[in-house]
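Left out: one protein chain. Kept in place: all the others.
Take a look at chain A:
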Amino acid sequence: MATATATDFEVRRNDSLGLRLQHLLHGNPVLGPLAVLIVAIIAFSIVNGRFLTATNLSLVLQQVTVIAVLALGQTLIILTAGIDLSAGAIAVFSSILMANFCVKAGMPGFIALVLGLACGTAMGALNGVLVTRIKLPPFIVTLGTLTIFFSLNSVVSNSETVRGTDMSSLMTWTGNSIPIGSFRLTYGSIIMLLLFGYFYYALGRTAWGKHVYATGDDIESARLAGIQTSRVLFSVYTVAGLLYAVGGWILIGRLASASPNVGVEYNLDSITAVVLGGTSLFGGRGSVIGTLIGALIVGVFRNGLQLGGVEVVWQGFAIGLLVLVAVSLDQWIRKVKT
C-alpha cells in the first residue's frame, strides 16, 4: 500500500511558458533583479562609454555602500514581514552621536565609535521592544521612532555639521580606499561586503536564519513549531539597529563629515533596494544577495541616467517605476500554483 500510492505525491508540472517562468522566479528570486542589473549595465555602457570605466564604477560602489548596509538591516526586518521606516534616522543620528562623542565630549575615537554603535543598537532594540512587547504594527512603531530620532538628532547636533577633520581619524577611516588599478575600493565598501557575506551565512546556515524566515512566513505556525517568535523579532530589530549605526559610521567616511541634514531619503531608499532585490514585503521570502543587487540597481540607474544627461528629477521617476514593477512581479510570483 505504501508504495502503490506513490504517484499521489508527485508534483504536477504545468508546461505553459508563463507558468514555467513564474516557477523559475519563485525558486530563484534573485534571477529577476540580476537580469535587470545586467541589462542596465549593458544599456548604460552603450549610451555612455565612460560608464564602464574603473573610476566611474568605484564611484557607483561608494555611492551604494551606505544604502546597501541600511538595506541589509532592512532586509532582516522585511523578511519577518515587518518594515523599518526609521533606518535612515538611526544611521544619521548614530553618526551625529559618534561625531559629537568624539568632538564635543572629547572621547578617543574608538570609544566614541563603540558608544555610537551601541546607541544605534539601542534604538533598534527600542523598535524591537515596541513591536514584540506592546505588539504595535512595525509600520506605526518605526513611523513614531523615525520622527523621534530625527528630532533628537536636531537637538543633539544643534543642526550643525561636524567636520571630518575635527574628528578622530578612525571616524573617517571608512572613506579611505585601497587602489586596485584606477578602481578605488573604500574600507567602507569592504565592511559592507563582509557584512553581506556574514548575513548570507547567518540566514542560510544557522538556526537563527531559519527562524527568521519561518517567523516571516507564518508567525503562528512558527510559534506552534516551537520557535520563540518574539525573541526572533527582537533580535532582528536590534541587529538591524547595529547595522544602521555601522551605516552611519560609513556615512561619515563618505561625506568626510557628520551632517544632521542628510539621510532623509535613506529611509525609503533602503526599502527600495530591498524590494528591487526581490525580497517580498509580505515576509519569509528573499535574500541578502538580492538586496545587494537591488542596491546596485539603484546606484547604477542613478549614475547611468546622470551620465546619460537625464535630469535628477527624472531619476527618481525611473526608480519609482522600477519599484512598482518589482512589487507587481512579487505579487505575481507569490500566486504560484502547484
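In this section, a contact is a pair of C-beta atoms (placed from the backbone, for glycine too) under 8 Å apart; a residue touches a chain by one contact, two chains touch by 3 or more; residues count from 1.
As a convention for this text, contacts and distances are computed from a predicted model.
A.B. asks: Can you pick, from "Na(+)/H(+) antiporter subunit C", "Carbamoyl phosphate synthase large chain", "Sugar ABC transporter ATP-binding protein" or "Cytochrome c-type biogenesis protein CcmF", the UniProt name of the chain not shown?
C.D. replies: For the chain not displayed, UniProt's protein name is "Sugar ABC transporter ATP-binding protein".
A.B. asks: Which of A:Leu195, A:Ala222 or A:Val275 sits in contact with the chain that's absent?
C.D. replies: Touching the chain that is not displayed is residue A:Ala222.
A.B. asks: Even though one chain is hidden, which residues of chain A still touch it in the full complex?
C.D. replies: These residues touch the chain not displayed: 1-3, 5-11, 27, 201, 205-208, 210-211, 213-214, 216-218, 220-222, 224-227, 284-285, 336, 338.
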